[in-house]
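Heads up, one of the protein chains got dropped from this complex, but the rest are sitting where they should.
Let's look at chain A:
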(Lines give C-alpha, C1' and ligand atoms only; values in the text may rest on other atoms or scores of the structure.)
Protein backbone atom coordinates (compact mmCIF):
# COMPACT_ATOMS: atom_id res chain seq x y z
CA UNK A 1 0.00 0.00 0.00
CA UNK A 2 2.73 2.36 1.05
CA UNK A 3 4.39 1.74 -2.22
CA UNK A 4 1.33 2.70 -4.22
CA UNK A 5 1.07 5.91 -2.24
CA UNK A 6 4.70 6.66 -2.87
CA UNK A 7 4.29 5.97 -6.52
CA UNK A 8 1.26 8.23 -6.70
CA UNK A 9 3.10 11.06 -5.00
CA UNK A 10 6.08 10.50 -7.22
CA UNK A 11 4.10 10.63 -10.45
CA UNK A 12 2.17 13.68 -9.28
CA UNK A 13 5.46 15.35 -8.43
CA UNK A 14 6.83 14.43 -11.80
CA UNK A 15 3.82 15.95 -13.54
CA UNK A 16 4.11 19.20 -11.60
CA UNK A 17 7.81 19.33 -12.28
CA UNK A 18 7.27 18.76 -15.99
CA UNK A 19 4.67 21.49 -16.23
CA UNK A 20 6.90 23.88 -14.30
CA UNK A 21 9.79 23.06 -16.56
CA UNK A 22 7.60 23.73 -19.56
CA UNK A 23 6.55 27.10 -18.17
CA UNK A 24 10.01 28.23 -17.25
CA UNK A 25 11.21 27.22 -20.67
CA UNK A 26 8.67 29.36 -22.46
CA UNK A 27 9.24 32.35 -20.19
CA UNK A 28 12.97 32.19 -20.69
CA UNK A 29 12.39 32.06 -24.43
CA UNK A 30 10.32 35.20 -24.31
CA UNK A 31 12.96 36.91 -22.23
CA UNK A 32 15.68 36.05 -24.68
CA UNK A 33 13.82 37.48 -27.65
CA UNK A 34 12.82 40.66 -25.84
CA UNK A 35 16.39 41.11 -24.69
CA UNK A 36 17.86 40.84 -28.13
CA UNK A 37 15.29 43.23 -29.56
CA UNK A 38 16.07 45.91 -27.03
CA UNK A 39 19.82 45.59 -27.34
CA UNK A 40 20.18 46.19 -31.08
CA UNK A 41 18.06 48.54 -33.14
CA UNK A 42 15.02 46.30 -33.37
CA UNK A 43 16.82 43.56 -35.26
CA UNK A 44 14.42 40.73 -35.90
CA UNK A 45 15.08 37.16 -36.95
CA UNK A 46 14.21 35.73 -40.33
CA UNK A 47 14.54 32.01 -40.83
CA UNK A 48 14.98 30.60 -44.31
CA UNK A 49 14.15 26.93 -44.72
CA UNK A 50 15.74 25.06 -47.57
CA UNK A 51 16.20 21.49 -48.62
CA UNK A 52 18.25 19.73 -51.25
CA UNK A 53 21.77 18.54 -51.85
CA UNK A 54 25.09 19.87 -50.67
CA UNK A 55 25.42 22.46 -53.44
CA UNK A 56 22.15 24.11 -52.39
CA UNK A 57 23.40 24.20 -48.81
CA UNK A 58 26.71 25.78 -49.84
CA UNK A 59 24.97 28.40 -51.96
CA UNK A 60 22.41 29.29 -49.33
CA UNK A 61 25.03 29.50 -46.57
CA UNK A 62 26.90 32.07 -48.65
CA UNK A 63 23.71 33.97 -49.41
CA UNK A 64 22.88 34.10 -45.71
CA UNK A 65 26.23 35.55 -44.70
CA UNK A 66 26.12 38.03 -47.59
CA UNK A 67 22.66 39.16 -46.54
CA UNK A 68 23.68 39.56 -42.91
CA UNK A 69 26.67 41.66 -44.02
CA UNK A 70 24.49 43.89 -46.22
CA UNK A 71 22.77 47.05 -44.89
CA UNK A 72 19.50 45.12 -44.59
CA UNK A 73 21.31 42.74 -42.27
CA UNK A 74 21.22 45.40 -39.56
CA UNK A 75 17.44 45.24 -39.49
CA UNK A 76 16.98 41.53 -39.99
CA UNK A 77 19.15 38.60 -38.99
CA UNK A 78 18.84 35.81 -41.52
CA UNK A 79 19.19 32.23 -40.30
CA UNK A 80 19.30 29.09 -42.40
CA UNK A 81 17.62 25.81 -41.57
CA UNK A 82 18.73 23.17 -44.02
CA UNK A 83 17.30 19.71 -44.58
CA UNK A 84 19.71 17.55 -46.52
CA UNK A 85 17.93 15.40 -49.06
CA UNK A 86 18.24 11.65 -48.77
CA UNK A 87 18.86 11.68 -45.03
CA UNK A 88 15.43 10.18 -44.40
CA UNK A 89 14.55 13.32 -42.50
CA UNK A 90 11.02 14.60 -42.95
CA UNK A 91 10.94 16.81 -46.03
CA UNK A 92 10.35 20.52 -45.81
CA UNK A 93 6.92 20.04 -47.37
CA UNK A 94 5.92 17.42 -44.78
CA UNK A 95 7.10 19.63 -41.94
CA UNK A 96 5.39 22.77 -43.11
CA UNK A 97 2.11 21.04 -43.94
CA UNK A 98 2.16 19.23 -40.59
CA UNK A 99 2.81 22.48 -38.70
CA UNK A 100 -0.01 24.20 -40.56
CA UNK A 101 -2.44 21.34 -39.99
CA UNK A 102 -1.55 21.27 -36.31
CA UNK A 103 -2.79 24.85 -36.17
CA UNK A 104 0.57 26.37 -35.32
CA UNK A 105 0.95 30.09 -35.83
CA UNK A 106 3.87 32.49 -35.65
CA UNK A 107 6.40 29.74 -36.29
CA UNK A 108 9.89 30.37 -37.62
CA UNK A 109 8.90 29.17 -41.09
CA UNK A 110 9.38 32.73 -42.30
CA UNK A 111 10.58 31.95 -45.80
CA UNK A 112 11.10 28.71 -47.70
CA UNK A 113 12.58 27.55 -50.97
CA UNK A 114 10.17 25.78 -53.29
CA UNK A 115 10.11 25.26 -57.02
CA UNK A 116 7.07 26.03 -59.11
CA UNK A 117 6.73 22.30 -59.72
CA UNK A 118 6.33 21.76 -55.99
CA UNK A 119 3.82 24.55 -55.52
CA UNK A 120 0.71 22.52 -56.22
CA UNK A 121 1.87 19.82 -53.82
CA UNK A 122 2.02 22.38 -51.03
CA UNK A 123 -1.35 23.92 -51.74
CA UNK A 124 -3.03 20.57 -52.24
CA UNK A 125 -1.84 19.20 -48.91
CA UNK A 126 -1.82 22.38 -46.88
CA UNK A 127 -4.63 24.41 -48.42
CA UNK A 128 -4.46 27.52 -50.57
CA UNK A 129 -3.81 29.70 -47.55
CA UNK A 130 -0.54 27.97 -46.72
CA UNK A 131 1.36 30.81 -48.42
CA UNK A 132 1.13 34.60 -48.32
CA UNK A 133 1.32 36.86 -51.36
CA UNK A 134 4.45 38.94 -51.41
CA UNK A 135 4.17 42.71 -51.44
CA UNK A 136 5.62 43.98 -54.73
CA UNK A 137 6.42 47.40 -53.34
CA UNK A 138 8.65 45.82 -50.70
CA UNK A 139 10.72 44.12 -53.41
CA UNK A 140 11.95 46.88 -55.76
CA UNK A 141 14.43 44.53 -57.47
CA UNK A 142 11.56 42.52 -58.87
CA UNK A 143 11.75 44.67 -62.02
CA UNK A 144 15.01 42.84 -62.90
CA UNK A 145 13.50 39.37 -62.53
CA UNK A 146 13.15 37.97 -66.04
CA UNK A 147 11.61 34.68 -65.02
CA UNK A 148 7.91 33.99 -64.68
CA UNK A 149 6.60 31.04 -62.75
CA UNK A 150 4.09 28.61 -64.17
CA UNK A 151 2.19 28.23 -60.94
CA UNK A 152 1.70 30.29 -57.82
CA UNK A 153 2.13 33.71 -59.41
CA UNK A 154 2.23 36.45 -56.80
CA UNK A 155 3.28 33.89 -54.17
CA UNK A 156 6.43 32.39 -55.65
CA UNK A 157 9.35 34.67 -56.37
CA UNK A 158 11.66 32.89 -58.84
CA UNK A 159 15.32 33.45 -57.99
CA UNK A 160 17.23 30.81 -59.95
CA UNK A 161 16.67 28.36 -62.75
CA UNK A 162 17.87 24.83 -63.23
CA UNK A 163 17.33 22.75 -66.29
CA UNK A 164 17.97 19.31 -67.62
CA UNK A 165 20.39 19.05 -70.54
CA UNK A 166 22.01 16.29 -72.52
CA UNK A 167 25.34 15.26 -71.06
CA UNK A 168 27.48 13.31 -73.51
CA UNK A 169 30.97 11.92 -73.88
CA UNK A 170 32.54 14.13 -76.55
CA UNK A 171 35.30 11.58 -77.19
CA UNK A 172 32.68 9.15 -78.50
CA UNK A 173 29.89 11.40 -79.75
CA UNK A 174 31.27 13.79 -82.33
CA UNK A 175 28.01 15.33 -83.50
CA UNK A 176 25.57 15.59 -80.62
CA UNK A 177 21.90 15.85 -81.59
CA UNK A 178 20.49 19.36 -81.90
CA UNK A 179 16.79 18.62 -81.95
CA UNK A 180 14.56 16.20 -80.12
CA UNK A 181 14.00 14.26 -83.35
CA UNK A 182 17.74 13.92 -83.91
CA UNK A 183 18.12 12.70 -80.32
CA UNK A 184 15.54 9.94 -80.77
CA UNK A 185 17.17 8.95 -84.06
CA UNK A 186 20.58 8.89 -82.34
CA UNK A 187 19.25 6.61 -79.59
CA UNK A 188 17.92 4.13 -82.16
CA UNK A 189 21.17 4.23 -84.10
CA UNK A 190 23.28 3.53 -80.99
CA UNK A 191 21.51 0.78 -79.06
CA UNK A 192 22.50 0.48 -75.39
CA UNK A 193 24.34 3.80 -75.34
CA UNK A 194 21.63 5.95 -73.81
CA UNK A 195 19.99 5.77 -70.39
CA UNK A 196 17.57 7.87 -68.41
CA UNK A 197 16.70 7.36 -64.76
CA UNK A 198 13.24 6.35 -63.58
CA UNK A 199 11.15 9.54 -63.62
CA UNK A 200 9.98 9.10 -60.04
CA UNK A 201 13.52 8.88 -58.67
CA UNK A 202 14.99 12.04 -60.12
CA UNK A 203 14.24 15.12 -62.18
CA UNK A 204 16.53 14.31 -65.11
CA UNK A 205 14.58 11.21 -66.13
CA UNK A 206 11.33 12.93 -65.35
CA UNK A 207 12.27 15.79 -67.68
CA UNK A 208 13.18 13.38 -70.45
CA UNK A 209 9.78 11.73 -70.19
CA UNK A 210 7.96 15.02 -69.89
CA UNK A 211 9.71 16.43 -72.94
CA UNK A 212 8.78 13.35 -74.97
CA UNK A 213 5.11 13.69 -74.00
CA UNK A 214 4.74 17.45 -74.28
CA UNK A 215 6.53 17.91 -77.58
CA UNK A 216 3.30 16.61 -79.09
CA UNK A 217 1.16 19.08 -77.15
CA UNK A 218 0.62 22.85 -77.36
CA UNK A 219 2.98 25.05 -75.36
CA UNK A 220 0.36 26.01 -72.80
CA UNK A 221 -0.02 22.39 -71.68
CA UNK A 222 3.40 22.45 -70.07
CA UNK A 223 2.32 24.89 -67.39
CA UNK A 224 -1.10 23.43 -66.78
CA UNK A 225 -2.21 20.89 -64.22
CA UNK A 226 -5.50 20.29 -66.03
CA UNK A 227 -6.32 16.58 -66.21
CA UNK A 228 -7.52 16.89 -69.81
CA UNK A 229 -3.93 16.76 -71.05
CA UNK A 230 -3.45 13.25 -69.68
CA UNK A 231 -5.61 11.89 -72.46
CA UNK A 232 -3.12 13.25 -75.00
CA UNK A 233 -0.03 11.60 -73.56
CA UNK A 234 -0.37 8.43 -75.62
CA UNK A 235 1.70 9.60 -78.57
CA UNK A 236 4.60 10.44 -76.28
CA UNK A 237 4.31 7.18 -74.39
CA UNK A 238 4.30 5.26 -77.67
CA UNK A 239 7.52 7.04 -78.58
CA UNK A 240 9.09 6.09 -75.23
CA UNK A 241 7.95 2.50 -75.70
CA UNK A 242 9.56 2.38 -79.11
CA UNK A 243 12.81 3.62 -77.56
CA UNK A 244 12.71 1.09 -74.73
CA UNK A 245 14.63 -1.71 -76.45
CA UNK A 246 17.42 0.74 -77.43
CA UNK A 247 18.13 1.74 -73.84
CA UNK A 248 21.12 0.67 -71.76
CA UNK A 249 21.10 -3.04 -70.99
CA UNK A 250 22.72 -5.04 -68.21
CA UNK A 251 22.72 -8.79 -68.61
CA UNK A 252 20.49 -8.46 -71.65
CA UNK A 253 17.79 -6.61 -69.75
CA UNK A 254 16.87 -2.96 -70.24
CA UNK A 255 17.69 -0.89 -67.16
CA UNK A 256 16.41 2.48 -66.04
CA UNK A 257 18.62 3.28 -63.05
CA UNK A 258 17.26 4.89 -59.91
CA UNK A 259 18.20 8.48 -59.14
CA UNK A 260 19.98 11.09 -61.25
CA UNK A 261 23.28 9.81 -59.93
CA UNK A 262 22.46 6.34 -61.29
CA UNK A 263 22.70 7.43 -64.93
CA UNK A 264 25.61 9.73 -64.19
CA UNK A 265 27.55 6.74 -62.84
CA UNK A 266 26.89 4.90 -66.11
CA UNK A 267 28.22 7.88 -68.05
CA UNK A 268 31.30 8.15 -65.80
CA UNK A 269 32.09 4.47 -66.30
CA UNK A 270 31.72 4.73 -70.05
CA UNK A 271 28.78 2.32 -70.07
CA UNK A 272 26.64 4.83 -71.93
CA UNK A 273 27.55 7.79 -74.11
CA UNK A 274 24.66 10.14 -73.47
CA UNK A 275 22.19 10.86 -70.69
CA UNK A 276 19.72 13.53 -69.67
CA UNK A 277 21.21 15.26 -66.61
CA UNK A 278 20.73 18.36 -64.49
CA UNK A 279 22.91 21.17 -65.80
CA UNK A 280 23.93 22.32 -62.31
CA UNK A 281 24.69 18.79 -61.08
CA UNK A 282 26.80 18.13 -64.19
CA UNK A 283 28.67 21.44 -63.88
CA UNK A 284 29.51 20.77 -60.24
CA UNK A 285 30.62 17.20 -61.09
CA UNK A 286 32.84 18.55 -63.87
CA UNK A 287 34.34 21.17 -61.57
CA UNK A 288 35.11 18.65 -58.85
CA UNK A 289 36.44 16.12 -61.34
CA UNK A 290 34.01 13.30 -60.61
CA UNK A 291 32.99 13.38 -64.26
CA UNK A 292 35.68 12.89 -66.93
CA UNK A 293 36.73 16.08 -68.73
CA UNK A 294 35.44 14.71 -72.03
CA UNK A 295 31.85 15.04 -70.82
CA UNK A 296 30.07 17.99 -72.38
CA UNK A 297 26.61 19.44 -72.17
CA UNK A 298 24.25 20.47 -74.90
CA UNK A 299 20.63 21.46 -75.15
CA UNK A 300 18.25 20.20 -77.78
CA UNK A 301 15.37 22.07 -79.33
CA UNK A 302 12.64 22.00 -78.11
CA UNK A 303 14.54 21.96 -74.84
CA UNK A 304 14.45 19.45 -72.04
CA UNK A 305 12.41 20.98 -69.24
CA UNK A 306 13.66 22.61 -66.08
CA UNK A 307 12.46 24.21 -62.89
CA UNK A 308 12.33 27.67 -61.45
CA UNK A 309 13.34 27.57 -57.83
CA UNK A 310 11.53 30.23 -55.87
CA UNK A 311 11.19 31.92 -52.52
CA UNK A 312 7.80 31.83 -50.87
CA UNK A 313 6.41 33.07 -47.55
CA UNK A 314 4.41 30.53 -45.51
CA UNK A 315 1.35 32.00 -43.80
CA UNK A 316 2.41 30.50 -40.47
CA UNK A 317 5.68 32.45 -40.41
CA UNK A 318 6.27 35.43 -38.17
CA UNK A 319 8.35 37.93 -40.14
CA UNK A 320 6.85 38.86 -43.50
CA UNK A 321 8.74 42.16 -43.78
CA UNK A 322 12.03 40.41 -43.15
CA UNK A 323 11.18 37.69 -45.62
CA UNK A 324 10.49 40.29 -48.30
CA UNK A 325 13.82 41.96 -47.57
CA UNK A 326 15.52 38.62 -48.22
CA UNK A 327 13.49 38.20 -51.42
CA UNK A 328 14.68 41.59 -52.57
CA UNK A 329 18.28 40.73 -51.72
CA UNK A 330 18.10 37.48 -53.65
CA UNK A 331 17.52 39.45 -56.87
CA UNK A 332 20.58 41.65 -56.44
CA UNK A 333 23.62 41.29 -58.67
CA UNK A 334 25.67 40.11 -55.71
CA UNK A 335 23.30 37.33 -54.68
CA UNK A 336 22.80 36.16 -58.26
CA UNK A 337 26.55 35.93 -58.76
CA UNK A 338 26.86 33.84 -55.59
CA UNK A 339 24.21 31.47 -56.92
CA UNK A 340 25.91 31.07 -60.29
CA UNK A 341 29.26 30.54 -58.59
CA UNK A 342 28.28 28.01 -55.97
CA UNK A 343 25.34 26.24 -57.55
CA UNK A 344 25.91 26.75 -61.26
CA UNK A 345 22.42 28.21 -61.25
CA UNK A 346 20.83 29.93 -64.20
CA UNK A 347 20.48 33.57 -63.13
CA UNK A 348 17.06 35.23 -63.31
CA UNK A 349 18.50 38.71 -63.86
CA UNK A 350 20.23 39.93 -67.01
CA UNK A 351 23.25 37.75 -67.81
CA UNK A 352 25.39 40.85 -68.40
CA UNK A 353 25.28 41.43 -64.66
CA UNK A 354 26.90 38.07 -64.03
CA UNK A 355 30.67 37.94 -63.75
CA UNK A 356 31.02 34.34 -62.53
CA UNK A 357 33.28 32.04 -64.54
CA UNK A 358 30.54 29.41 -64.44
CA UNK A 359 28.73 31.44 -67.05
CA UNK A 360 30.77 29.67 -69.72
CA UNK A 361 28.90 26.45 -69.01
CA UNK A 362 25.60 28.25 -69.32
CA UNK A 363 26.51 30.10 -72.50
CA UNK A 364 26.80 26.92 -74.55
CA UNK A 365 23.24 26.18 -73.62
CA UNK A 366 21.67 29.35 -75.02
CA UNK A 367 19.73 30.42 -71.98
CA UNK A 368 16.80 31.81 -73.90
CA UNK A 369 15.72 28.30 -74.86
CA UNK A 370 15.08 27.19 -71.31
CA UNK A 371 11.73 25.60 -70.93
CA UNK A 372 10.11 25.58 -67.54
CA UNK A 373 7.39 23.15 -66.71
CA UNK A 374 4.84 23.07 -63.98
CA UNK A 375 2.32 20.32 -64.47
CA UNK A 376 1.65 19.92 -60.75
CA UNK A 377 -0.10 16.75 -59.78
CA UNK A 378 0.00 15.41 -63.31
CA UNK A 379 3.65 14.54 -62.77
CA UNK A 380 2.58 11.90 -60.24
CA UNK A 381 0.17 10.43 -62.77
CA UNK A 382 2.90 10.61 -65.39
CA UNK A 383 5.32 8.70 -63.17
CA UNK A 384 2.71 6.07 -62.38
CA UNK A 385 1.80 5.62 -66.01
CA UNK A 386 5.47 5.37 -66.92
CA UNK A 387 6.05 2.75 -64.22
CA UNK A 388 3.10 0.64 -65.27
CA UNK A 389 3.70 0.87 -69.03
CA UNK A 390 7.47 1.09 -69.31
CA UNK A 391 9.18 0.54 -65.95
CA UNK A 392 7.32 -2.68 -65.33
CA UNK A 393 8.27 -3.94 -68.78
CA UNK A 394 7.03 -2.92 -72.21
CA UNK A 395 4.61 -5.42 -73.68
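Everything that follows uses one rule, which is that a contact is a pair of C-beta atoms (placed from the backbone, for glycine too) under 8 Å apart; a residue touches a chain by one contact, two chains touch by 3 or more; residues count from 1.
In the analysis below, contacts and distances are computed from a predicted model.
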Protein name, per the UniProt record, of whichever chain is missing from view ("Lipoprotein", "ABC transmembrane type-1 domain-containing protein", "L(+)-tartrate dehydratase subunit beta" or "Inner membrane transport permease YbhR"): "ABC transmembrane type-1 domain-containing protein"
Residue, one of A:73, A:302 or A:391, that touches the chain absent here: A:391
Residue of A:108, A:265 or A:351 touching the missing chain in the full complex: A:265
For chain A, residues in touch with the removed chain: 1-4, 7, 198, 200, 250-259, 262, 265-266, 269-271, 380, 383-384, 387-388, 391-393
